[in-house]
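First the structure, in the form of structure tokens, and then the observations on it.
Here the complex is missing one protein chain, while the rest keep their positions.
Presenting chain A:
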Amino acid sequence: MTIDFGNPNRPNSYIGRTVPRPNAPRLVQGRGRYVDDITLPRMLHLAFVRSPWGHAKITAIDTTEAAACDGVRAIFTGQDLLPHCTPWVAVLAHLKGLKSAPQHALALDRTCWVGEPVVAVVADSRAEAEAAAALVNIDYDELPVVTQIRTALDPETPVIHPDLGDNLAFRREHVQGDVEAAFASAHKVISASFKTGRHTGVTLEPRGCLADWNPAEGKLTVWQGTQAPHMIQTVLATHLGLEESRVRVICDDVGGSFGIKVHVYPDEVATAAIAKVLGRPVKFIADRLESFISDIHARDHEIDGRIAVDENGKILAFDIDDWTGIGPYSVYPRTSAIEGNQVVNLCGGPYDFANYRARTSVVLQNKAPTCQYRAVGHPIATAVTEGLVDLAAEALNMDPAEIRRRNFFRDDAYPATSPANMRFEGLSHQATMDKLLEMMDYEALRRDQAAAREKGIWRGIGLASFIELTNPSPFMYGIGGARISAQDGATVRMDPDGSVVVLSGVTEQGQGTEAMLSQVVAEGVGVRPDQVRVITGDTQVTPYGGGTWASRGAGIGGEAALQAALALKGAILEVAGAMLQCAPESLSINDGQIVDLESGAGRMPLSELGRVVYFRGDTLPKGLPRELVQTRHFITMEYPFAFTNGAQASYVEVDRETGFVKLLKHWCVEDCGRVINPQLVDEQIRGGIVQGLGGALYEECLYDEHGQMLNGSMADYLVPMAVEMPDMQIAHVETPTAESLLGAKGAGEAGTAGAPAAVMNAINDAIRPSGGRILQMPMTPERILRAMGTLSD
């Protein structure tokens, strides 16, 4: 079956249109249902005592005073929980050499970061649990702390986990071509060192879970705000000693995830284990303060990079040495080596060049663990690549747009394989850049910049092209042994009234999955989107799936839903043909009506077909299939990942006296293949840009030399706010993937991938007359002023 996407006037043409989000009124009216909205009979609350030390031996735990507090029902130490919950080691077989230490739900005899859960206090209310937690007496012996990345492997640096031998969790080097020869023969070689700031996701709704063990059924039910319910099901079953079928994970509304909620957290596993021990429902909701020290952090990288170019600006080679600190443990089960690995995979991504060397060194440290956060590794790789390209352009006295044009993979060169061995099915760097420059009126902007410069106003233009990895196959996690599904499924059924229900394995985090599914299914079946009800986030109900991560919801989950919808349409038409005494092929469904395919004339409402199938099935021919429930699954087969591409531009003004940056405007042209819902995609990109600008300009988890986080509150950790954000103009080039009928690739991370590089290049363009440059994020006003040489003491 095909869909004539080129014809916007085709019947039921919901794919490609801005369709209202079905869940928006519910969320706006406060009728959402988040974990903390759920109250069960006999429910208890959990509060954790967390390590105040970056690295310390636990010598004694005295819970006497806490246990005597009002409302306290139980207290668990790591030793108490040990018989009920096995530890985990977060490694993947395909990340060769990756090592990590066993991690327990509660620290056993040693804590390795400030915020690690040590003791769990269960009480009738959260307030009582917290009050008692404050009275748990724990004796610690402080141990030496590892906080620096570059010295983590030095012989004099203490080894955090002696059994591992050293602090190197993972190292990978990829070499393609003859890098040294390319550098030796180059017209220009430019070297630069970059830093990206450790930051975190700051979801509006903090992490939380509610676990209920029913001994009569031998079944654990867990309500959790998560991106991957089936993954959580597997993990809890494994470590609590249950069969997977005895664990049900329900994920209702989620208030933002950004990768924060796709990982396994010790406090959440402890909650489930404690609920099982106590036989009572137990709820844990992270508060904002503990979120800052227990949610995963990300992007703690220091990178040395080199680029070699010839006299025409042709890129001859990139040489990248990436170092990242991931905290004391690789995070389960996706591991904390992925981000560094992505840097190796993605540097130089948009460009057709021959010689490439990239190495990542992933080291352990006594800070909060880091793991995958929106656009994993992309903002780092893009900042390094595009920063180096701009430096090369400057060295050649070439326009930044021109050097990019001279090096892009040509739009007609696909399929292509990058020097990092990434396989591209079809990208559009040239068309994307052309559209970007046209949209921003690049030449006029350069004139405005020059005119402002005359008046002593420093403005700068920054460009950044990028590639983005979406729609992952099992090559991302599955081949490494993790039970993280790359396929996804959808069940679509028609009910007697002619309405349609879709059950999907991908999940809604507030980003619009439900809208996407409703319009894909509406078009596939031939009903209005408001006739489609969407059910996600319940391992007992939906088809098995991976959930929402790596920009896979629309591309994988959407295709499964489309195929299931088309199958349902076929099943409906088979019944309709029997009822109307005509060939099913001569019929179709428009707007909830069976119609003649040729004339479009209405023949019968779906509700009539539903009435007959469900209540007067006796009137249909014996043996006629009447399966108005259809399930389909989808997995990508041809490519490990569906790469997308895009280009962003930033226009900024830097206050020469204060270093303050004013974001004048931001542009993004993005190619995510088929755009299913233009408004949703544009808002995803805008939100992603804001998140990227946050990391570029504001957000940083600051630690002192003792491993204490210095700014773990909303007063001190600066998230980007609306007032400072620029106007953003978004446009698209569409290169659908041929792997699916839908043709959609991912769109959720593109904004974040490119924004930091664009704004970094813009700031450096603005401050060029100072002779300084800033390659450290976040680019705070003070750092900018120091880069300019205005402030030196």
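The rule we apply is simple: contacts are C-beta pairs under 8 Å (C-beta built on N, C-alpha and C of every residue); 3 or more make two chains touch, one makes a residue touch a chain; residues count from 1.
The rule is simple: contacts and distances are computed from a predicted model.
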item: Among "Xanthine dehydrogenase family protein subunit M", "Sugar ABC transporter permease", "Asp23/Gls24 family envelope stress response protein" or "Iron-containing redox enzyme family protein", the UniProt name of the subunit that does not appear here; value: "Xanthine dehydrogenase family protein subunit M"
item: Candidates A:38, A:143, A:289 or A:620 - the one touching the absent chain; value: A:289
item: Which residue of A:68, A:583, A:721 or A:738 touches the chain not shown here; value: A:721
item: Sole contact to the chain not displayed, among A:618, A:705 or A:793; value: A:793
item: In chain A, positions touching the absent partner; value: 126-127, 130-131, 134, 287, 289, 657-658, 660, 698, 702, 710-711, 713, 715-716, 718, 720-721, 723-724, 780-782, 785, 790-791, 793
